[in-house]
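Yeah, one chain of the complex is gone here, protein chain that is, but the others are all in their spots.
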């Protein structure tokens, strides 16, 4: 049995659930899981389906064509179809902090993340030994204000050569240029070390400490051209108190960053995130 | 437009989602929300649908009959159909603790809980002033080991007379007899003041304190004939430490009890809970 | 045995803990609990002591004088001494939302909050029935931009007449003027319905919904003349997702507001909060 994951969004309309599940049934498919969401303010409909087909590649191509012609175009649908058996490729961008990198790589080794990680890119050399220990290609591309443009060009070429589908910024301390971001829309996942929209930008733990908050957070989001303003995928928080100084904030925050980033990566890889209106629908 | 909520469970089978949503579409209905769950171990399928009909009562009765004959009986479905416009009736059983009662009644007054509360039953007189302040009938039925049988008979008559649909045990300190429970299967919601299955039975805060746990909890579940063993609807927890004595446990626990019980009541009233195999599917 | 609670802050210095506990011992007192905090950035020392004296009122006055002369003035201490047996008086300010008011009053009735609540002030009449049900004086003082000054004058007179020690703004939808706030510095507790500093000001749930956050919060803080910028006493959060609309945010937020506000009130009443540098030390 061939499994397929379908992500659909379209204007909300009568009969849409029945129409889609029925179309699949009539094409010899079986819908095993469907989850949908209606944004009433926007009149928008979102659906994620998992279905099975007793089929071959050729028939599947016919199904896609029929789906587009008979269903999608009539209902103004935007849709993506994924083959859960095809493993996507992910690159990791890092600077000097190692905790998120360790976390992702050890989860990957444990089999938690269904993804290939052929490439780690960094503007520093510090984390090369970790990449080596996990047998992953590590490319050091230094970045200065002057070299940024050519450095990003070099990064992009590496990404193409390794056929990278998505990028994780694992505490990468550089801001990507809009022209870079535009080539991976909703495909670059960042971890910001605050409970956004509180404390965007640099040194959020310092700002949180200064404000005297009783809870700190971390936020994973897709990168857009507006810094720390992209669609939020996942957030989590941890309690702090007056006994904790900035170093404690940073240490506690690390655990948040690791977990929140890993959860976001997992959701992205399992095709459970649908972006609209600078927000996310995160299917369960 | 007439709204209907459908809860279905049946053996898992091909095409079931399409068949149900299609049946509704063919009967001039529109499925606005569908959520399902498959328990692969049991081969069991569970679904909750919200749908709209441009119809009248008579046509709805025909729909029900057709649903049973054409769909349910062929697919071994158990199903319930609810009219979200019909407000159910709930009785509250209490003893001497007032915090859960206050919480339920103030939420009810605020419009949070779509239910009628015509009746409060207690084995003590202590909380009558609260019932009075909220203008709800309060019946004091004392219970001793000797009078338990007749007391329960009296309770059951009151429940029938008030046409009660579901019962909340808001820290009611009596164990209901099996013959009582059998008349309200999956319709009696209890709050137990521990993180079940840890610390069932009496004085769970004392046991938790003695064991030196770092987190305490509360559990809301449907009452079955096995004490504290019924299907869990909702749980929550709060941190404690060595600085907290038993009174602190009790005080912190109160907040848990209130919130966990209220969430369970709300889920039950919104027909989001499906019981099977002594567990619950809680739709979102 | 007479119990005393001491709150002290002073420049950090050698021997300060020994000096204070020793002074108490030499004055026939017994320190039963001491908690301290050092802010190394500020070089500031904070301490909360609970101690017992086998004494009478006269001796206690002598102790206070000796404490000031022999210890406090020499060590640049600011200190407050509280008699935990003296019950403070609290006024509640409300507008139309009832959930925090219900919560405070039911906790008070249950004996959770050691305080007298002789007075509820509101700019609307809506919640008078709740005040009546709990037998508390309810004063309706309407406020318009024109009448604000005289209205606050009237409020202040009521507060003096009832000898109010602290004020709780239980979702009071008016901004207090600086001249009002100045008379109750660190004695007015507000609940703001967001995870500050995210979403200050009006309609935070709407802003949170628009931003697509995955967690919402509530913040209790002392009121200062800078709106929503006062020292944070307590915060808590709850998860939300795309399935929740603004009404769900509001409903989930209510539970946060109640609990966060009640915790802050309790901490304040138990003299566990020390304010410095627009932050709080919250003793355990």
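In this document, chain identifiers A, B and C correspond to the written order of the chains, with residue numbering beginning at 1 in each.
Going forward, a contact is a pair of C-beta atoms (placed from the backbone, for glycine too) under 8 Å apart; a residue touches a chain by one contact, two chains touch by 3 or more.
As the structure is a prediction and not an experimental result, all values here were calculated from the model.
Every shown chain that the unseen chain touches in the whole complex is listed here: A, B, C. Looking at B:18, B:159, B:232 or B:269, the residue that reaches the missing chain in the full complex is B:232.
The chain not displayed touches subunit C at residues 14-15, 17-19, 21-22, 24-25, 30-36, 38, 284.
In the full complex, the hidden chain is touched by subunit B at residues 37, 39-41, 195-199, 211-215, 217, 231-237, 241-243, 245, 277-282.
The chain not displayed touches subunit A at residues 98-99, 102-103, 106-107, 109-110, 112, 133, 243, 251, 254-255, 259, 284.
The working rule: only the chains that are shown with their structure count from here on.
Counting only chains that touch, the fewest steps needed to get from subunit B to subunit C is 1.
Subunit A and subunit B touch with mostly matching residues; of the residue numbers seen at this interface, over half occur in both copies. Chains A-C form the pair joined by the most contacting C-beta pairs. Distance between subunit A and subunit B, defined via averaged C-alpha coordinates, is recorded as 38 Å. Centre to centre, using the average C-alpha position, subunit A and subunit C are separated by 42 Å.
Annotation for subunit C: residues touching 2 or more other chains are 243.
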